[in-house]
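Below: one structure in structure tokens.
Note that this complex is displayed minus one protein chain, with the remaining chains in position.
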Amino acid sequence: MSITVTVDGVPVTVEEGATVADAATAAGAYVPTLCFHEDHPALGTCRVCAARLDGRVVAACSAEVHDGAEVEVAADDLATMRRQVVGLLFAEGNHVCPSCEKSGRCDLQAVAAETGMLTSEFPYRYPGRETDPGDARIWLARDRCILCQRCVDLVRDDEGRPVFTLTGRGPDTRVELDHATAAGLSDEQVAAAVDLCPVGAILRKGVGYDEPIGARRFDVASVRERALRGERR
Amino acid sequence: MSDDRRDLSHELPRTPVSEATVAARRGKLTVATISLCGCWGCNLSTLDLDERLLPLLDLVTITRSSFTDLKRIAGRCDVGLVEGGVANEENIETLRHFREHCDVLVSVGACALWGGIPSLRNSIGLDECLATAYLDSPTAVPGDRPTIPLHPEIPRLTDRVRPCHEVVHMDYFLPGCPPSNDAVFAVLDAVAHGRPIDLPTSLTHYD
Partner (left out) sequence: MDGPSTTFSASSTASPPTSPPTSLVAPRLLAVHGHDRSRLLDMLWELQRRHGHLPEAELAALADGLGTTLGDVRQTASFYHLFHLRPAGRHRLYLADTVLARMHGYDHVLAALERETGATLGGVDPTGTFGLFSTPCIGLSDQEPALLVDDLVFARLTPDRVADVIGRIRAGAAPREVANPDGIPTHLREYVDALVETNVRTHGPVFFRPRTDVAAVIREAVALPPEKLRERVSLSGLRGRGGAGFDTGLKWRLCATAPAETRYVVCNADEGEPGTFKDRVLLTRQPELAIAGMVLAAYAVGARHGILYLRGEYAYLRHYLAHQLHLMREQGLLGRDIGGRTGFDFDVRIQLGAGSYVCGEESALLESCEGKRGNPRLKPPFPAQVGFLGHPTIVDNVETFAVVTRVLEEGPEWFSRMGTEDSAGTRLLSVAGDCDLPGVHEVAWGTSLHDVLTLVDAPDAYAVQVSGPAGGCVSVARNGHRRLSYEDLGCNGAFTVFDSSRDLLEVAREHLRFFVGESCGICVPCRAGNPALLDLATRIGEGRADASDLAHVESWAALLRGTSRCGLGVSSSRPLTTTLSDFPELARAAAARSGEQGLLASFDEQAAVAAYGPAAERLVAAREEGAGS
């Protein structure tokens, strides 16, 4: 069943069950996302997709619209919040874009530029995060991890067991790689896990800067362009 | 030691500038540049403007800069472009000097914005950094006395590398490692023509 909502005052028609992000895209308004993956249920961890639904700030990836809903995306305070959320991520980890293999195809980097972040307004913390080099095929670089939990919630071995898990909590939360389980993954499963990571935290060993500058994913088309043509990931 | 201390270059008597030069510069915007703890690559991006520099120079006078080899900003300066983060005492002193003399101060490049590559030492800590660089360095001479520079005339390193805006107020930020020549041009052109700086997303890069 179709319902009608307004996005920044523009009426659009969407299917019932559509999210705020879906409605925004239908209206041609870009809402940045990081943890959201179109093939999976919303994780709702990164909170970068701040939008307003009937006057309340919501995560656009998971909040559903209803007939007659009023969605706001462009308001200055929302833009500020979205920029602040990516700013928090840059301040919290060690995001050394100049030396990162994922540069140019990193969702965090691309989304940050779209939000207009020049530098983080939060104090940079320079955490000492241990890298886990112990797996034969996967390089886990925690400096870049944004704890989106895609790998934690979505990567499973053939028996349905988790491969990536969390430990600790609060600012000490970190991703762990279960080496024994990871060893049982096929090369295709490893490649899928690497592809799932929106940043350069999960990398395939032996692969480095394999795309030249200018030909990288977001060099070719920006994250905004890709999102607006329905290609979220 | 202070008795035989020589004058620093900016304390030497100045050669007066000719009337004609003063007149030609009148009304032009003054710009100063510096690299603190960085690689000078952002300054090179400025030089990379190539032929676009020439019309800009009709509007802009470069005062203290690596291009002019002037060490201090004389009087007020309209715009200061600061490359590099704050990693030692001298960086603090220089950045304070820029803040005191410049109306608008711009952080240019990854190091100025968040510390950049030099800030990789921040998560390691000063002790390990010094030990690795000086005591366990592959170039340390075997059998020599262990040495870490410690002398009043050598600036002490700060405990960690800081972005410029954590030391003084900065007015604008230009990301990139380095920012592209187009991004530098966008900023200088806006400043020279009195427009607000508004970097387009296409020129916002962190690498």
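Miscellaneous remarks
By written order: A and B. Residues from 1 in each chain.
In the analysis below, contacts are C-beta pairs under 8 Å (C-beta built on N, C-alpha and C of every residue); 3 or more make two chains touch, one makes a residue touch a chain.
None of the values given here were measured: they were computed from a predicted structure.
Considering the complete complex, the chain that is not shown touches A, B. The chain omitted from view is touched by exactly one of A:D172, A:D187 or A:D210, namely A:D172.
Of the options A:E70, A:E121 or A:D219, the residue whose C-beta touches the omitted chain is A:E121.
Screening A:A26, A:A42, A:A74 or A:L228 for touch with the missing chain picks out A:A42.
Residues of subunit B in contact with the chain left out of this view: 88-89, 92, 96, 99-100, 126-127, 130-131, 135, 145-150, 156-159, 162, 166-169. Where subunit A meets the missing chain, the touching residues are 42, 44-48, 50, 57, 59, 62, 77, 80-81, 84-85, 88-89, 91-92, 121-123, 125, 130, 132-134, 146-147, 149, 159, 161-173, 176-181.
Throughout what follows, only the chains that are shown with their structure count from here on.
Per-chain CA centroids place subunit A at a distance of 34 Å from subunit B.
Across the interface of their complex, subunit B is touched by residues 90, 94-100, 103-104, 109, 112-114, 116-120, 123-124, 126-129, 222, 224 of subunit A. The residues of subunit B lying in touch with subunit A in their complex are 107, 110, 113-117, 119-120, 122-125, 160, 163, 165-166, 172-175, 177, 199, 201-202, 204-207.
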